[in-house]
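This report concerns only the one structure given below.
All protein chains but one are shown in place.
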Amino acid sequence: MNWQALANPARFKRLSDRLLPWFAGGAALCLAVGLYLGLVASPPDYQQGDSVRIMYVHVPAAWMAMFVYANLAVAAAASLVWRHPLADVAGRAMAPIGAAFTFLCLATGSLWGKPMWGTWWVWDARLTSVLILFFVYIAYMALNSAFDDDTRGARSSAILALVGAINLPIIKFSVDWWNTLHQPASVSRLDGPSIHASMLTPLLLMAVGFTLLFFALALVRMRAGLIERRLAALSYTRSADAGVASFR
Amino acid sequence: MKLPKARAARRRRLAVLLLAGLGLGTAAALTLTAFDDHLVFFHTPSDIADKKVPLDRQMRIGGLVEVGSLERVQGTAEVRFRVTDLEHAVPVAYVGVLPDLFREGQGVVANGKLAADGTFRAREVLARHDENYMPPEVAEALKRSGRWNETMGAGTAPPAGPPPAPATQR
Partner (left out) sequence: MAEFFAMGGYADFVWTAYGLTAAVLTVLAVSSVRRLKTLERDLAAAADDEHDR
């Protein structure tokens, strides 16, 4: 595959036209089944009762917050090293999606923490590092649009995205390295998940649904970003033409 | 159309990036190691017994609510209980709303100050839970079959090894 050719809006449109229905349809299916299992068919937790159902949106949102950021960091590296035009467009397209998932992770976590822990918020290592992730997303978007010159915006925000990637292992291992109010990981454990199968199934379905939704949204937003670039280039050449014309 | 010059530039940028990443990673690791003690969210009763923490300040203590220690002081809204890490225990006094998960044997984090008489006066009591999730019937079955770890569900890791994973048991 010719990677440079993908930056052509028409080619990218063709590729995304082929992939988009699968992503969107798959997301709708996974989320529908996941919601049914999570809200209706799965049992309440032996300790937390029905409040455990918040887990089926909170945990996938948290995974997405980190997964989208990992993608953002890869795009940033591709932008800085290979100067691939698609990488900047991808970064700009993905950042708001990641910020939305991070916000949802924080908000639903707060709604779960109040009845179970007894507080909306604590400054423990896990919660604080995720809040920092949210701020990094916001800073990325702000920096990206802070320059008149798009390339400069893309370059400086890409550097920020790579520096911020150091936060990912901190978030992941915060619950193991320090004592926190937040409990350790339930699914990604060496000895297998500590969640009963009837609760693990909706959790994983929601996670797959969110992932497919992310891919679908990223494709749509990248297509929009490519068209925007094309339009900017057109209006640039046109004003240049006009300038030459008026000169004559 | 790959000019060798462009390829060299790309390789240089990649090297700079990797070096910068390495430096940043080392710096972060060093900083986190240096701040290790300050990132602790709560202290254990053993920390207090060993006087590892300044006792005259506001702080958080964490552990299990000792089974059989919970009592409500007659005529007031005050509750008293002992927080234990199975080695040492600290008596706690608290006036206020307790979270739904609060019960004997459960993990808690209390924020407050140690009084002169050795009682920890809590301003806030938060509950912890662990990473195990299962339906009530499964929890019952585990308890009946004797495969229930003493500290399971409490929100404090047992001293030796992880608890049996309930996910595989139906």
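First chain written, first letter: the chains are A and B, and each begins at residue 1.
Please note the rule applied: a contact is a pair of C-beta atoms (placed from the backbone, for glycine too) under 8 Å apart; a residue touches a chain by one contact, two chains touch by 3 or more.
Owing to the predicted nature of the structure, the values given are computational and were not obtained by experimental measurement.
Participant: Among A:Leu6, A:Val57 or A:Ala154, which one touches the chain that has been omitted from the display?
Facilitator: Selected residue, touching the omitted chain: A:Val57.
Participant: Would you mind spotting which of A:Phe103, A:Trp121 or A:Phe134 touches the chain that isn't drawn?
Facilitator: That would be A:Phe103, which touches the missing chain.
Participant: Could you tell me which of A:Arg11, A:Lys172 or A:Arg230 touches the chain that is not displayed?
Facilitator: A:Arg230
Participant: Would you indicate which residue among A:Gly26, A:Gly49 or A:Pro184 is in contact with the undisplayed chain?
Facilitator: The one listed residue touching the chain not shown is A:Gly49.
Participant: Suppose we count only contacts with the excluded chain; which residues of chain A make the list?
Facilitator: Residues of chain A in contact with the hidden chain: 9, 39-40, 44, 49-51, 53-54, 57-58, 61, 96-97, 100, 103-104, 107-108, 111-112, 114-115, 213, 217, 220-221, 223-224, 227-228, 230-231, 234-235.
FYI, only the chains that are shown with their structure count from here on.
Participant: What is the distance, in whole Å, between the centres of chain A and chain B, each centre taken as the mean of its C-alpha atoms?
Facilitator: About 28 Å separates the centre of chain A from that of chain B.
Participant: Give every residue of chain B touching chain A within the complex, in rising order.
Facilitator: 10, 13-14, 17, 20-21, 24-25, 28, 32, 36, 39-42, 62, 97-102, 109, 124-140, 153, 155, 157, 162-163, 165-168, 170
Participant: Using the touch rule from the top, collect the residues of chain A that touch chain B in their complex.
Facilitator: The touching residues are 43-48, 51-52, 55, 77, 80-83, 115-119, 122, 124-125, 162-163, 166, 170, 177-181, 183-186, 189, 191-200.
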